[in-house]
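All protein chains but one are shown in place.
Order of writing sets the chain letters: A, B and C. Residues in each chain are counted from 1.
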Amino acid sequence: MEKISADIIKQENLVDDIYSMWIKCPQVAKDAHSGQFVNLYSKDSSRLLPRPISICEVDKKGDSLRLVYRTAGAGTKEFSLMKKGDSIDVLGPVGNGYTLECQHPILMGGGIGIPPMLQLAKELSAKGIDKDNISVVLGYRDATFLLNEFKKIATVYISSDTGSVGIKGNVIDAVREYGVEGDAIYACGPKPMLRAIKEYAYENDIPAYISLEERMACGIGACLACVCETIDKDEHSQVNNARICVDGPVFKADEVIL
Amino acid sequence: MEKISADIIKQENLVDDIYSMWIKCPQVAKDAHSGQFVNLYSKDSSRLLPRPISICEVDKKGDSLRLVYRTAGAGTKEFSLMKKGDSIDVLGPVGNGYTLECQHPILMGGGIGIPPMLQLAKELSAKGIDKDNISVVLGYRDATFLLNEFKKIATVYISSDTGSVGIKGNVIDAVREYGVEGDAIYACGPKPMLRAIKEYAYENDIPAYISLEERMACGIGACLACVCETIDKDEHSQVNNARICVDGPVFKADEVIL
Amino acid sequence: MDNNVNMAVDFCGVNMKNPVTVASGTFGSGMEYSDFVDLSKLGAVTTKGVAITPWEGNATPRVAEVYGGMLNAIGLQNPGLDTFISRDLKFLETQDTKVIVNVCGHSEEEYVSCVERLGECDNVDLLEINVSCPNVKEGGIAFGTDPKCLNNITKMIKAKAKQPVIMKLSPNVTDICEMARAAVDGGADALSLINTLTGMKIDIYRRCYTLANRTGGMSGPAIKPVALRMVNQVASAVSVPIIGMGGIATAEDAIEFIMAGATMVSVGTANFHNPTVTSEIVDGIEEFMKSQGIKDLSEIRNCVRW
Partner (left out) sequence: MDNNVNMAVDFCGVNMKNPVTVASGTFGSGMEYSDFVDLSKLGAVTTKGVAITPWEGNATPRVAEVYGGMLNAIGLQNPGLDTFISRDLKFLETQDTKVIVNVCGHSEEEYVSCVERLGECDNVDLLEINVSCPNVKEGGIAFGTDPKCLNNITKMIKAKAKQPVIMKLSPNVTDICEMARAAVDGGADALSLINTLTGMKIDIYRRCYTLANRTGGMSGPAIKPVALRMVNQVASAVSVPIIGMGGIATAEDAIEFIMAGATMVSVGTANFHNPTVTSEIVDGIEEFMKSQGIKDLSEIRNCVRW
């Protein structure tokens, strides 16, 4: 983990309120992998806490990271107004990330949980798993983004809230509808989606690795703001609470209570 | 008085920590004259109060104002980093300004009290008073600024704290040394200088119009933060306190207690 | 969608066109801000604290900027009731808005005389009593921080007041609900809160207090969370209407106070940063109501309950 000032290499609006930003940050990019996140800092003095944003792509040769984010509030709004050449403070990489032990992974991303699946798919692909064996199930609100980039390296299934693309419903609806099968689930998305995935994984007896979100303050494991409830006593906390920022954000679905 | 967002037309560092900024603000410039000031607002959310800055020059044709300021703290530092094309929030013109009734004015500026004397000299000159009859006494800390601009329209005398330019001492030392005479004094500068001028004016029985400074909050006459003590009961306050922002910043020296 | 929203509120029987007023002392009597805001757009104007005779106020510097806010120690400088009535109230008569007069005094008697005289003024709709003066007879800040003193002065004022009485509470207390109950038990028709939090700034280069008065009252966005908490606590402790204030700078801030239990909201320090902010807040509340399908503010008032 390092905190540095990174140059923005590229900033673009993908669709609606979703933006994609490439930042140059060699010290952070060199250790970064799928499932981890970075903390972004606002320049405005009224906003002091870091904004956690998942890593969407790592370009080790280019010493850079791609972050795809939704303008949820004032902080992400500020980021979206920054331009190529501007600098932004970033700390990372933070968190455990995904473990890649699988043959037929199913990646599920819902909404703004879609971006981290891209780096994961790339890493699985780089590991030698071919396109047919990487299933990616994407749940959009309405309009799609990042879709073509997934299609290059994985078999993609789509659902959407409005039914405007793919089947109308959520990612689990899509999994059932299209009969998607695999030996491990990797997921990121809203809590109701993760709950459904946890249940699905239990029913089908396959491991599910889910990425959790919580409000953070330090973003580096010190403040105990960002906990989730664990089934077993957590080693660090000595209670049934793990820190999402450094003990996660990825947890095995059967080890946490959602 | 209007509050608008103004474009910065020119920004330059004059000397040391003194900057000059031209801003385009037709609504403000059209009513502005010497001795008035504007409120500048910081973009940083930690700094909410306006910064009062005197008007150094008015360009009515160009719809613009010149502000010359010292980087005293974080707010003025922020202004100094702004560039041509950036915008800045400005409210003005505020205050009474100088009355121009005189034949042989002596203008005295000390330190960052020098800039407002430039617009005053220009207005007096425009009124038809010739160069020989406008005496300008400038008290610098060390290095000079705006000097040549004064020399074009007035007879200039200089003092400096270090003695590096003009006579070593303050503006009153220079007045005595050079035997400067006139029928009215106009002054802006630090309080000790204004006290000396008040005394000098009393001794010589000529009117002195002095521009005062005080910490402000509203900058438009509503909060009663910026008062100075008056000899007579003030009409607005009904006590011996006048608001510097709207009842001043220019007062007759014999009407206020310094 | 039906776009008619009703922003009007009834406050102690006074019908305000919307819930937005200004915090006493930050808006003069409205005159200075009328260059920037059409006063008829406000539910009410709350005037700078006035006493029975003119007050000089404190030495300068009277204000200092702090992170996200400011400190003030104006010391309640005011022109006295005569000038206030003949000039400020007269000006406000010409404006289509309600008038809340903020009252201060050095002693119980001074408060009461002031309130009595204001009873004769037609265009005073409500009285707001500032009991957090730094400089009062009975043991300093006692009125604002001792529930017994507060209860007593409320009773004395209520005995003479012709208009509904709003007691304005200080936040510098251990238990704000105890203070609220003391005022309500004394007969207060409404409460307003919060006044400023006592704070300090030091000039480290000159090694002295930044304010001549040493301490000052802190206001601005920085105090909003404390203010909001107190409004919410008081809203569940007593049943009189509340004017909420403390750091309100946006329509969203105002809505937070209404959801916390305030019937009206006052905008103070934010005026100094943006003189048109009150008008923008009125518009913003209306927009929020429309976008959220709220027809009347009563639907959301106090909806977040303690």
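Everything below uses one rule, namely that a residue touches a chain if its C-beta (ideal position, glycine included) is under 8 Å from a C-beta of that chain, and two chains touch if they have at least 3 such contacts.
Small disclaimer: the values here were computed from a predicted structure and weren't measured.
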{"item": "Among shown chains, those touching the left-out chain", "value": "A, B, C"}
{"item": "Touching the absent chain when the full complex is considered, from C:Pro79, C:Gly199, C:Pro241 or C:Pro275", "value": "C:Gly199"}
{"item": "Which residue of C:Val22, C:Met259, C:Ile281 or C:Leu297 touches the chain not shown here", "value": "C:Met259"}
{"item": "Missing-chain contacts mapped onto chain C", "value": "66-69, 71, 145, 172-174, 197-202, 204-205, 207-209, 214-215, 218, 221-226, 228-229, 232, 247, 252, 255-256, 259-260, 288, 292, 300, 303-304, 306"}
{"item": "Interface with the unshown chain - residue positions in chain B", "value": "45-46"}
{"item": "Touching residues on chain A - with respect to the absent chain", "value": "1-3, 41, 45-50, 91, 214-228, 236-241, 246"}
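Basically, only the chains that are shown with their structure count from here on.
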{"item": "Most central chain, judged by mean C-alpha position against the global CA mean", "value": "C"}
{"item": "Pair of chains joined by the greatest number of C-beta pairs in contact", "value": "B-C"}
{"item": "Distance between the centres, which are taken as Cα means, of chain B and chain A, whole angstrom", "value": "57"}
{"item": "Distance between the centres, which are taken as Cα means, of chain C and chain A, whole angstrom", "value": "47"}
{"item": "Centre-of-Cα separation between chain C and chain B, whole angstrom", "value": "36"}
{"item": "Sites on chain C at which at least two other chains make contact", "value": "67-68, 221"}
{"item": "Multi-partner residues of chain B (each touching 2 or more other chains)", "value": "45-47"}
